[in-house]
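To start, the structure under review is shown below, and the notes come after it.
Removed: one protein chain of the complex. Kept in place: all other protein chains.
By letter and in written order, the chains are A, B and C; residue numbering begins at 1 in each of them.
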Amino acid sequence: MELLNSCEVSRGSSNMKASTSNLSNGFLSLCSPATIGESSPKIVAGDDGYVFEDVPHFLDYIPKATVEVWFFSYTQISANSVLGTVFFTSHYKQIIDLGGYRGFYSRNTIPLTPKVVNNIHKRGGTIIGTSRGGHDTKKIVDCIQDRKINQVYIIGGDGTQKGAAVIFEEIRRRGLKVAVAGIPKTIDNDIPVIDKSFGFDSAVEEAQRAINAAHVEAESTENGIGLVKLMGRYSGFIAMYATLASRDVDCCLIPESPFYLEGKGGLFEYIEKRLKENGHMVIVIAEGAGQELLSGSLKTTDQRDASGNNLLQDVGIWISQKIKDHFSKQKKIGQQKTTINLKYIDPTYMIRAIPSNASDNVYCTLLAQSAVHGAMAGHTGFTVASVNGRHAYIPFHCITEKQNKVVITDRMWARLLSSTHQPSFLSPKILAKQQG
Amino acid sequence: MELLNSCEVSRGSSNMKASTSNLSNGFLSLCSPATIGESSPKIVAGDDGYVFEDVPHFLDYIPKATVEVWFFSYTQISANSVLGTVFFTSHYKQIIDLGGYRGFYSRNTIPLTPKVVNNIHKRGGTIIGTSRGGHDTKKIVDCIQDRKINQVYIIGGDGTQKGAAVIFEEIRRRGLKVAVAGIPKTIDNDIPVIDKSFGFDSAVEEAQRAINAAHVEAESTENGIGLVKLMGRYSGFIAMYATLASRDVDCCLIPESPFYLEGKGGLFEYIEKRLKENGHMVIVIAEGAGQELLSGSLKTTDQRDASGNNLLQDVGIWISQKIKDHFSKQKKIGQQKTTINLKYIDPTYMIRAIPSNASDNVYCTLLAQSAVHGAMAGHTGFTVASVNGRHAYIPFHCITEKQNKVVITDRMWARLLSSTHQPSFLSPKILAKQQG
Amino acid sequence: MELLNSCEVSRGSSNMKASTSNLSNGFLSLCSPATIGESSPKIVAGDDGYVFEDVPHFLDYIPKATVEVWFFSYTQISANSVLGTVFFTSHYKQIIDLGGYRGFYSRNTIPLTPKVVNNIHKRGGTIIGTSRGGHDTKKIVDCIQDRKINQVYIIGGDGTQKGAAVIFEEIRRRGLKVAVAGIPKTIDNDIPVIDKSFGFDSAVEEAQRAINAAHVEAESTENGIGLVKLMGRYSGFIAMYATLASRDVDCCLIPESPFYLEGKGGLFEYIEKRLKENGHMVIVIAEGAGQELLSGSLKTTDQRDASGNNLLQDVGIWISQKIKDHFSKQKKIGQQKTTINLKYIDPTYMIRAIPSNASDNVYCTLLAQSAVHGAMAGHTGFTVASVNGRHAYIPFHCITEKQNKVVITDRMWARLLSSTHQPSFLSPKILAKQQG
Partner (left out) sequence: MELLNSCEVSRGSSNMKASTSNLSNGFLSLCSPATIGESSPKIVAGDDGYVFEDVPHFLDYIPKATVEVWFFSYTQISANSVLGTVFFTSHYKQIIDLGGYRGFYSRNTIPLTPKVVNNIHKRGGTIIGTSRGGHDTKKIVDCIQDRKINQVYIIGGDGTQKGAAVIFEEIRRRGLKVAVAGIPKTIDNDIPVIDKSFGFDSAVEEAQRAINAAHVEAESTENGIGLVKLMGRYSGFIAMYATLASRDVDCCLIPESPFYLEGKGGLFEYIEKRLKENGHMVIVIAEGAGQELLSGSLKTTDQRDASGNNLLQDVGIWISQKIKDHFSKQKKIGQQKTTINLKYIDPTYMIRAIPSNASDNVYCTLLAQSAVHGAMAGHTGFTVASVNGRHAYIPFHCITEKQNKVVITDRMWARLLSSTHQPSFLSPKILAKQQG
């Protein structure tokens, strides 16, 4: 048995060196044993008595698979030298999907040539189209079968990886000799198990720029508040890392850490305190933060208008209004007036559009090469990623069962709190609820 | 004929060289004769029979002014080496105003030292506060008089320069030996007569980044529309220059060029055409564009709610909604459906926060040195700027009488139209109105 | 009379409006009457008694030229929409020259398509090759004639424009209906008459980055000296503007301002003074500065070795060594020792490789459109540029007769001196020589 488990890997680098002659060997397979959809996990006993789950291999369901043939067809389609570059730029290799999953059956393919892919890694965005929403698994696999495609690389986040898993199951069911490999690319970093997803580093870099702008704005006026909304509908990683990177942030609000506005220990009290101490402040809010408050707020004001709703559902606009209301209300009820000057920055699209930075470029190269090596060696149904600093092949279901979230009882969030000095927003009520 | 014409200026650099020993001599005074507030313009006959309007000088109203004394006090207050740097970073020199004009009387001053100003030119924003709204001229001049300030440098845009003019008039009325010099700093470039204001170049540079992001986003989806709102409440300079710089823009809407949405030659028709041709498009809109349409729209939908109003008055949000409505309405009335994918980018605060670029830095150095040299030579009541490529002293009233606007019958706008291929939006009705 | 002179243009925008229907009208023709090579200048009397030199027109030497035909052929070759983009990216339009002038006859052409030129303006460098050295005018014009090319756009600096002038003369001699238009692109800004050349602004921006790095390095060590060599073999514009933009520079050395090392008022004395005062310093040197000293130095040390020579001819390496020698020699003769820490930065290739900035992009758009409009209207033998803030057509010979140089008795250099506080290096001997 060749795959090491995490425990073994961390024991020493000597084991790693021994396996470099066989490039597919050193990768980790990290996953708890669990049953998935139609196929059962591939449980294997390791050398030292360990039991772990391996990634699927053609030979699991096609006993007489001739891998040699497969290698041949591979080199027919794409020159080796293009391969890396293709992946670097977030593309499907053998078939370019021009509209997300639906592109498999609704569009013509664009043959990749060195000319097409040259230099595209220096641009942000993607030359292949993207689409959201459902897709027809049967049609996609029909298309794969008809075109005699034998490797499918699927690049994307949480939803895309789920789609990849479903396609892989259908391919396995039909007994096709098609390798399906996933490459985790999402600025949200919400894929579990893995160290980070491709794109996350670049997003944090640019998010930091937006925070810096907010800080400059806030500093320039009396009682200036710079408010930056960052991506993260279900997880606050970009917000948390950009806050730690920037050091200009006084408060970071994320979906995983509930907060409240009014009263002791609430956001308004903290804003008042910071403005008094420092004359200005910077707030970062992830798009999914405070959804409970926001939906409550919507109910009470009974704003059912379609476009109005849309605007209010933007948590950045919503909380901007709440803060403004609080400080103008303050005036009316006779308290000492604090005239605030709130500037709201939504850098979402500017972040999405930037080219990847050097660190992501290196990561992408490694991911792409891992994926190709894995697929060429006959593995399938896996996502490549770095896990505890080492590159791993991970069965799809391990990363699609749940989402990666900031653990607010972990050290990282504790460090953020000690860096921003913001309140924990853990009122006795909330604390009770959390622990209950 | 009063103004020096460009021909004379361009006649020879020999004249310019001759005057370098006297730094204030070579500057132009460009202004049409006009009476202003309390003082009358200073009409002077030049060497070659020209008659022009000069900038005021202490000796005009303080016959026995001892400029020597004044020089002395100047060097007391600020080391020469600091001076340039102070100006480079957009500051008042002898008095630092911590809240715009109101800072003169409501706050303590911060003495500038080399330590305070060192390196601040590398940051965006301002270490001095800014404030908007009215100020009390009498109180400000009282403060200047009480503190025995003898040079006031006022840095800002249109409104600030108007304030400077009023303060200068009050100083002149009281017969104080105080030089008032303006430095034109506004990213909007809406100060007339001068070539450009400090900050404009940097703003265009960053605006281009936002347009690039919009382009990347638009390209990445089917029927993608990237919509960028740029600054410019009354003038479209940033939008026009960023469009010319970017070359990715399909349509640029500015306050000076009215447009309409529906019907032949309208915006919707053009959007449909571009999406059909190209699959995506980028629209740039200045914040003051389409105000007529927008106020009309507000009336009909009768949305008088304060916060609602605020949101709708953002022309970017308004036009985003209008475009979305158009394409979803299209569906209902049975036309072929085009599902658009509109991304709205508002980079306002990110643009405002960037440090100035090299070109602006050079310009700022020159402006600051001109201002100091002018004030030291006894001139007052002037703004420094580049006019037709040469540095000039301009009496305040010349630049406060009107605002600089894009002339849409000029070559620059013609070039933009030929670069974007957008319609001129000059319907027969509008054309008649314009020419009538 | 079609061309306005500068005087007229500055009179009012009303004239400008009238002429927008005829795009070639508003351009300036600024040049002193002078005889050139084979053709004589085209002296024209203006409306108000002015006499000026006009740019050549086909009708000057082809009496029956049918401009209609020419327009037709123009639209055949290149879609209008591509045209601007082609120019924006510094290319020949109808023929792409893959090796500078020699490309005309030694290579195949690449037909430009929208696909080829799309997005290339976002990259630095050039997709067309460049070559230095001589070319065979006769062969080039033969090639133009054979291929029935009727518009030639030539993009480059001083030497390229001279080549364009020679080609134009040969075309005129043969009576060909071929428009030759020059676009001034050189980061050295050494083309006379015009306001600035395309590329200069971007170069200054990046040069400022290098100076900033030198400053950071110098600040980080005791007696740190950051030395930056910038481009400029015959003119010091990049060095001067980058110095004014950066404000971290203590000494800027350019070809136009001779300097000396030893003795009172010399460079070494100034370095010692600055290190004593400030603990570190930044020196900027243009590559052509101090050539007299350098060649003198080479003679005395008699280093005739080929590769050695090459190294020493780099003024940055040479002066680094001189400064190091001075401070180590100091030690030996018993003076108080100052151990310096010199870091030499040569950012030449990093500056050349950057994409153009927004300001240059706008300028390039305007230059390209001017050139095309001029050529389409039948003008030829001209370079387009901004002159005193207005776009002009300039006969080739006007810009090829001399090089643009920093005038060290002008205000700009005076400002630099007052910004850096460096000595003027005008020893009595040098002063006598300069004035003699």
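Note that contacts are C-beta pairs under 8 Å (C-beta built on N, C-alpha and C of every residue); 3 or more make two chains touch, one makes a residue touch a chain.
Being a predicted model, the structure only gives us computed values, none of them experimental.
J.: Could you tell me which of C:A210, C:I271, C:L294 or C:A385 touches the chain that is not displayed?
T.: Selected residue, touching the omitted chain: C:A210.
J.: Sort through C:D136, C:E219, C:E269 or C:D410 and give me the one touching the missing partner chain.
T.: From the options C:D136, C:E219, C:E269 or C:D410, the contact with the absent chain belongs to C:E219.
J.: Just one of A:E205, A:E287 or A:D346 touches the chain that is missing; which is it?
T.: Result: among the candidates, A:E205 touches the missing chain.
J.: Footprint of the hidden chain on chain C, which residues?
T.: Touching the chain left out of view, chain C contributes residues 99, 123-127, 129-131, 209-210, 212-217, 219-222, 226, 307-308, 311, 317, 321, 343-347, 349-350, 352-354.
J.: Given the full complex, what residues of chain A touch the hidden partner chain?
T.: Touching the chain left out of view, chain A contributes residues 6-7, 10-11, 16-17, 20, 23, 26, 81, 84-85, 88, 121-122, 195, 201, 204-205, 207-208, 212, 241-242, 244-247, 357-359, 361-362, 365-366, 369, 388-391, 407, 409-412, 414-415, 418-419, 421.
As a working rule, only the chains that are shown with their structure count from here on.
J.: Could you name the chain whose CA centroid falls nearest to the centroid of all protein CA atoms?
T.: Closest chain centre to the overall C-alpha centroid: B.
J.: Mind naming the chain pair that shares the most C-beta pairs in contact?
T.: If you count contacting C-beta pairs, the leading pair is B-C.
J.: Nearest whole angstrom, what separates the Cα centre of chain B from the Cα centre of chain C?
T.: Distance between chain centres, rounded to whole Å: 29 Å.
J.: Please compute the C-alpha centroid of chain A, do the same for chain B, then give the distance between them in whole Å.
T.: The separation of the two C-alpha centroids amounts to 41 Å.
J.: Would you kindly tell me how far, in whole Å, the mean C-alpha position of chain C lies from that of chain A?
T.: 48
J.: Among the residues of chain C, pick out those that touch two or more other chains and give their numbers.
T.: 122, in rising order.
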